[in-house]
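Omission of a single protein chain aside, the complex is shown with its protein chains in their original locations.
Presenting chain A:
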Amino acid sequence: MIALLLRDLRLAIRAGGGFGLGLAFFLIVVVLVPFGVGSDRALLAAIAPGILWVGALLACLLSLDRIFALDHEDGSLDLLATAPIPLEGVVAMKAAAHWVTTGLPLTLAAPGLGLLLNLPAAGYGWLAASLALGTPALSMIGSFGAALTVGLKRGGLLLSLLVLPLYVPTLIFGAEAVARGIDGRDTGTPLLMLTAITLAAMALLPFAAAAAIRINLR
């Protein structure tokens, strides 16, 4: 299974692999927002947690349809389904590879980009912490959506519609944790909820996604 993770990471950094796509999108959103809303520093500071989380979430969404569609097109998914490793493990590894190429860079870049939105100093740590806890859930939920739409041509639209509602709790608790951190209030509850979503997604969704793939391969 480690071989699969390494292959996906290697594919991501080769030409056309899509590594950096999410990061570039995130950068564009964060750079454009101050131009759009104006240079009111207080306003920017107020919306920064929300914008950063929405930007990260959309950046994550952008690369979801690649998770299984490429393997389905070139026949790898058929071969993986007949391989000795369980399909649940394949899903988990694919989600992990997606997180390492999307969620992790976003988490690392977000504090730097927070500067552009005048994020208050108290928020940087909470932003990084909430993204680190929340983005694995985004990758895992996204893999489930990608598994549901794997056989469809141009399934990207359906995928977005399926996945976005499932992303909402993560977004709410993630942005809430940063906003509370900035105000100096207790961040325990939103961070715990965020962790709970991530753990539940990692525990349950590989099985659901593997079942969806088995049906779509028929």
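In the analysis below, contacts are C-beta pairs under 8 Å (C-beta built on N, C-alpha and C of every residue); 3 or more make two chains touch, one makes a residue touch a chain; residues count from 1.
Just so it is clear, contacts and distances are computed from a predicted model.
One subunit of the complex is not drawn; among "Heme exporter protein A", "NADH-quinone oxidoreductase subunit L", "ABC transporter permease" or "Protein-disulfide reductase", its UniProt record names it "Heme exporter protein A". Residues 3-4, 7, 10-11, 14-17, 73-76, 78-85, 217-218 of chain A touch the missing chain (whole complex, contact as defined above).
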